[in-house]
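Of the protein chains in this complex, one is absent; all others appear in place.
To keep things simple, chains are lettered A and B as they appear, and every chain counts its residues starting from 1.
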Amino acid sequence: MRKQTKNNLITFIGTAVVFFGLAALSQAGQLNNKINGMLVLIGIYVILAVSLNLTVGVLGELSLGHAGFWCIGAYVSGTVSLILQNSPNVAVPDWLRFTAALIAGGIAAAVFGVLIGIPVLRLRGDYLAIVTLGFGEIMKSLANNIYLVMDNNGLHFGFTQAPELAENSEGAKELLRGPIGMSAPQDTNIWIVTVVLLICLAVLMMFIDSKSGRACMAVRDNYIAAQSVGINVTKFRLMAFTISAAIAGIAGGLYSHSISLLAAKTFDYNKSILILVFVVLGGLGSLRGSIIATIILYALPELFREVGQYRMLIYAIVLIGMMIFNNAPFFIQLRERIGASAPVQRIKGMFKRDKKTAGGAE
Amino acid sequence: MMSFVSYLVNGLSLGSIYALIALGYTMVYGIAKMLNFAHGDIIMVGGYAAFITMATSWCPLWLSMLITVAVCTVLGVVIEKVAYKPLRGAPPLAVLITAIGVSYLLQNIALLTQTANPRTFTSVAAGAPPFMLAFEGKAPLFFTNAADSPYGDLKPVLTISMETFLAIVVSVVIMIALTLFINKTKAGKAMLACSEDKGAAQLMGINVNGTITLTFAIGSALAAVAAVLMCSTYPQITPYTGSMPGIKAFVAAVFGGIGSIPGAMIGGVLLGVIELLSKAYISSQLSDAIVFLVLIIVLVVRPTGIMGKKMNEKV
Partner (left out) sequence: MNEQNTAPILEVRELSIQFGGLRAVDGLNMRVKKGQLYGLIGPNGAGKTTVFNMLTGVYKPTSGGIFLDGVSITGKSPVEINKSGIARTFQNIRLFKAMSVLDNVKVGMQNQTKYTTIEGILRLPRYFKEEKQMTEKAIELLKVFELDGEQAALAANLPYGKQRKLEIARALATNPKLLLLDEPAAGMNPNETAELMETIRFVREKFDMTILLIEHDMKLVVGICEELTVLNFGQELAQGETSAVLNDPKVITAYLGD
């Protein structure tokens, strides 16, 4: 068996065992409330991290706007669910409604991925980073100002203020309430999250281990050389960016169906940065690393909530320390001298920013 | 019409504060090629330093300002030495994540020592009367106190608070001084040389490490000034006070072309004006979204910002 196939299988089976195991323990009542409450969120963050790894690790573009796609997915799928649920003439079973909502969330995020990707992927490096950050903040602001009311006359849409209803309005239901947010049906549970996570993981693995994934990595490593062997750089950048967005959108769907009140302010740039930290510490391009890093980094501070106020302080210090220890030229040389390996995969040279390339050109 | 002028003046004031912060971002980027995500949190630390010293009885205002600038400057230099210097030569993403770590660290130290409760900042210009403008027929009249109005019943059409005025004046003075410093002094030219090519600068005998430290020191001192001006205008301070202005200033720096000093000034001022005008005429909830939208449009049209240099990779 090829090494990459084997690696992928180990990651996939390991993830399945861990998450199905936790789900079974949770169902059997073997976990305390705190862990139970965390499981769904950990699963969602794992999906977000592996999908962001496609953009940052495989495609090599720094995105600080992943929460924006998460937000779109959450709002669109939550809204689809609420509309289907509240429409008197539509009778769909819950599982079908939820599936449709998740798919709608993924598609909506993908559409925005294409729309924002076409102009923005021409930019590189830090410019791309700030623009994606701005995109995420725009999505948050827009979501924060949308009002949607449903009554016997149909849907009424309001922007920055609630829509005015006609006089004969009956049975008005506020689906989206601006900054207050929305309450989608609570369909998500750890089993569903696990299944969706495994599907997303499989899609990402298959994509990366195919000619399209190789093309993305080639663009990442050297886009001029990639063009010289006939790789359409724009096409593959857009493709990876869109797949990454779509999966984040699906994670959004899971999220909006998991909490009782969803407010747009959840999706600020700090969330994008949080996910980025998971990806970077787990190792760029390594899906397994993203999964492990997310579980550890998300669960640890939550579990140590009793230790209380110092946990985030310690987290910050550990983050800085790990970055320096793993990436500082001094420590790398030291490790090479004593023959030790880095505790966490270090960031490879794919994020070099220097303008000059070795050797002159004529 | 007069309300427009009033919004414009307030926008200029906010923009000058952004410009001061953006200068710190852009100078550090130019020289260390890193996005100092913790820059906004230095503003927060400056705000608390000013808040605490001003609350004491023994500390006169001038000393309190001095202490604030000193605290931020030292903090900036310490962060550079401890967290960023070991990572020189490491991939930019590692430095970026470290800067994010530093930002978390500063926020959490503030959270532990100052709690999450917002503190009310006393303006440095507290008690100072606003500038007012009224028209008597076509003749403009300026006065600073409604009671001073030559005609008691004349309503001012334009009122500019002392804080707004101060922010503009202080920022303009600092920007002129900084421009002179960079273009006329040896240390300033060394900074320009280092941001152009560190290797060549070293070969020419420039102390690169010293220059980088100086850059961080200046950037942080500017952040301290921005902190005092900002907290005087928007008198509330929490451990997260610095992050949004920090991000906005980052946007301003990119707007103007990151690494370019005049770009940061122009970008900052433009950003402040756009933000206030959209707050006034479009929607206060959407002003941030509009700012970011303008940024995206500017970058799509000019991929390296307004004043940014075009970079072409050699093949």
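We adopt the following convention: a residue touches a chain if its C-beta (ideal position, glycine included) is under 8 Å from a C-beta of that chain, and two chains touch if they have at least 3 such contacts.
For clarity, every value in this text was computed on a predicted model and none was experimentally measured.
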Touching the absent chain when the full complex is considered, from A:M1, A:A91, A:V229 or A:I338: A:V229
Of A:R122, A:R214, A:R311 or A:R335, the residue in touch with the unshown chain: A:R214
Absent-chain contact - pick from A:L115, A:M206, A:L261 or A:L334: A:M206
Interface with the unshown chain - residue positions in chain A: 3, 203, 206-207, 210-215, 217-218, 220-222, 224-233, 239, 285, 348-350, 357-359, 361-362
Contacts of chain B with the absent chain, listed as residue ranges: 315
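Please note the rule applied: only the chains that are shown with their structure count from here on.
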CA centroid of chain A to CA centroid of chain B, Å: 32
Touch list for chain B against partner chain A, complex: 29, 33, 35, 83, 86-98, 100-102, 104-105, 108-109, 111-112, 243, 247, 250-251, 254, 258, 283, 285-286, 288-289, 292-293, 295-296, 299-300, 303-305, 311, 313-315
Chain B contact footprint on chain A (complex, rising order): 62, 119-120, 122-123, 125-127, 129-131, 133-135, 137-138, 141-142, 144-145, 160, 179, 224, 269-270, 273, 276-277, 280-281, 284, 309-310, 312-313, 315-317, 319-320, 323-324, 326-331, 346-353, 355-357, 360-361
